[in-house]
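Of the protein chains in this complex, one is absent; all others appear in place.
As written, the chains take the letters A and B, and residue 1 is the first residue of each chain.
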Amino acid sequence: MALLEVRNLDVRFGLRSGEVQALRDINFSLERGERLGVVGESGAGKSVLGFSILNLLSQPGYIAGGEILFEGQNLAAMSPKQLRSIRGNRISMIFQDPMMTLNPVLTIGQQMVECLLAHRKISRKDARRIALQKLKQVQIPSPETRIDQYPHELSGGMRQRIVIAIGLLMDPDIIIADEPTTALDVTIQAEIMDLMLELCERNSVALILITHDLGIVSQVTRRAMVMYAGRIIEQGPTREIINDAQHPYTQGLMNALPQMAIPGQRLNQIRGSMPPLQNIPTGCAFNPRCDYVLDVCHRELPGFTRSGGCKVACHMVAQMKLEEEAAVHALEVK
Amino acid sequence: MIAFLIKRVVQAIIVMFVISLVSFSIQDNLGDPLRELVGQSVSEAERQELRDEMGLNDPFLVQYARFAKNALQGDLGTSYFFKEPALEVILKKLPATLELVLGATLIIMLLSVPLGVYSAIKPYSLFSRAVMGFSIIGISVPVFLTAIGLIYLFSIELGWMPSFGRGETTQILGFWGSGFFTADGLAHLVLPCISLASIMLPLFIRLIRAEMMEVLQSEYVKFAWAKGLSPRRIYFLHALKNTMLPVITVGGVQIGTMVAYTILTETVFQWPGMGFLFLEAVNRVDTPLIVAYLIVVGAIFVVTNTLVDLIYGLVNPTVKLAGKK
Partner (left out) sequence: MNDHVQTLDAPPSAWQRFLDSHLWHSFTRDRVAQFSLLVFVAYGLMALLAPLIAPYNPYDPAQIDILNAEMPPSWEAGSDPAFWLGTDAQGRDLWSTILYGTRVSLAIGLCAVALQAVIGIVIGLLAGYRGGRVDSLLMRFADVQLSFSTMMVAIVVLAVFQATFGTELYQELAMVMLILVIGIAEWPQYARTIRASVLAEKKKEYVDAARVIGFKAPRIMFRHILPNTLSPILVISTVQVANAIIAEASLSFLGLGMPVSEPSLGSLISSGFEYIFSGSWWITVIPGAVLISLVLVMNLLGDWLRDVLNPKLYKG
């Protein structure tokens, strides 16, 4: 049994102007200790996916259908109390902006200790000892003084280390990291990412890394999913996706990387922009921007086609696969 | 701490200086102290002589210096009407007004926080809608109409509550006549305190609700949920502590404002406090009393603002009261 298995997840926002589907038929699984990358433009639904896994969507968002099975238990149908025993304990989250993630009026120690006390029956003193130990693990200098300071007294990089320490506090099974280094200085991004990966590795924690940065995904994850307009359009082994992207959107993303451009020439941007969720075109959501668009793309939502180790939601890929198979079949017949 | 105190003291001195200047110009322009002293029957030459003698023909600054010197020694002149030192007359009425403000503040604090927090947590519930409905009606009813309505209903129609005065008071600390320790005194406090609170309570509920709703959307509250904390801890520690910061700042100013509204409440309930006295003084053109009232009220403003800043500094860790970095 996979550690986490998401089946047919459907997330909606009940807005006054009508329902908006933020996520549709999301299917994936995560093994113990595995690293999974989630890539996409902003607004593709990456963060919503991260929050839905912990059933943390705030009004007016809600899980309209599907299952989120964590060790076989469905998080989407759990009581608030059961959910609390999993959040921060078995599955924890690391947010994007460390400047906003820590409560400005509570000390670092208070924010760590409260988490330990919420999940374990231990004394305040023991909780503080564990907190100190975790601060050392994330290489905070002089943790004994830092633990009694307030967030505003620490730098951004330092705060993200603390957020990571809080994420790892209960030795969880899964960490969901939503753009954990985007808000940081470029110079310390790599440092923080390395620290996080090393700690996950050491404690065999599974990592779901949500990012818009294909480079990071290719470096650190074994499997990846590409999201577009609330849907996973391609998923599979990272290496395959990077080296041989099937979906035109993924290809576009790869071509848009600066290292793919010839120096002195313009970057190969994908034309147009992602449609807002209220206004997704019928058929394939990518059809207005796609260079290979077919008639069927305007009519039908593409299903998934297996291609190598990947699953791709694209009519063109499906058709090519069919033609290929027909050709192979024809050869065999001959 | 010392740097903070020095800053506050300097500010307080400036504010009091401005108030004293205003007060002095009032005293200088309003009413003729000579007439109050000697009446109409004195000849013009004698008047001039007296004016010189009393220093009324001195330059403005000299007169102001004299006024300030006396004021610093607590001498704000003698009330024309009561024939007593004006400051004493005012201070005798101070406890009545302060108890009124205290009672109203208690009502506001005890009700606004739970109601504001609840309507922020459950914005769509029936109760929250009712609270918000009442609060908008509340800010639309002038304080004197609330007072009149309460008197009409509870004193005239039902006869449950006394409609005017302070009732029976007990002396505490030797000089403070308090209505908090007798049943009669408390009964007299109820309606005035409710009317005084009625103007501020809706404002506070709306303010707390708006701030709390904003805080509940913040990243750190989402992170607190992701940590698996109990709702009680998230609402009442993580969110409420951040909500209260702006509320304290605004609230401090509003409690100062309440002193102004005591004038209205005291008038309707004939409450023997400073505000009631002040209006009487205005009608009698009792200048020293008007001036004394202004200075006492100014002092109350300064003290409340300082207290509010202090509390804000204690609650908000990003503000350092101490001079150290």
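In this section, a contact is a pair of C-beta atoms (placed from the backbone, for glycine too) under 8 Å apart; a residue touches a chain by one contact, two chains touch by 3 or more.
Small disclaimer: the values here were computed from a predicted structure and weren't measured.
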{"item": "Visible contact partners (per top-of-document touch definition) of the missing chain", "value": "B"}
{"item": "Residue of B:45, B:126 or B:156 touching the missing chain in the full complex", "value": "B:156"}
{"item": "Sole contact to the chain not displayed, among B:16, B:76 or B:143", "value": "B:143"}
{"item": "Contact footprint on subunit B, counting only the chain that is left out", "value": "26, 29-31, 136-137, 139-145, 148-149, 151-152, 156, 246, 249-250, 253, 256-257, 259-261, 263-264, 267-268, 278-279, 282-283, 285, 287, 290, 294, 297, 301, 305"}
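What we mean here is this: only the chains that are shown with their structure count from here on.
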{"item": "Distance between the centres, which are taken as Cα means, of subunit B and subunit A, whole angstrom", "value": "54"}
{"item": "Subunit A-touching residues of subunit B, taken from the complex the two chains share", "value": "217-231, 233, 237-238, 241-242, 245, 315-318"}
{"item": "Residues on subunit A engaged by subunit B in the complex (per definition of touch)", "value": "51, 54, 56, 58, 80, 83-89, 92-93, 95, 97, 100-107, 114-115, 118-119, 150, 152, 163, 166"}
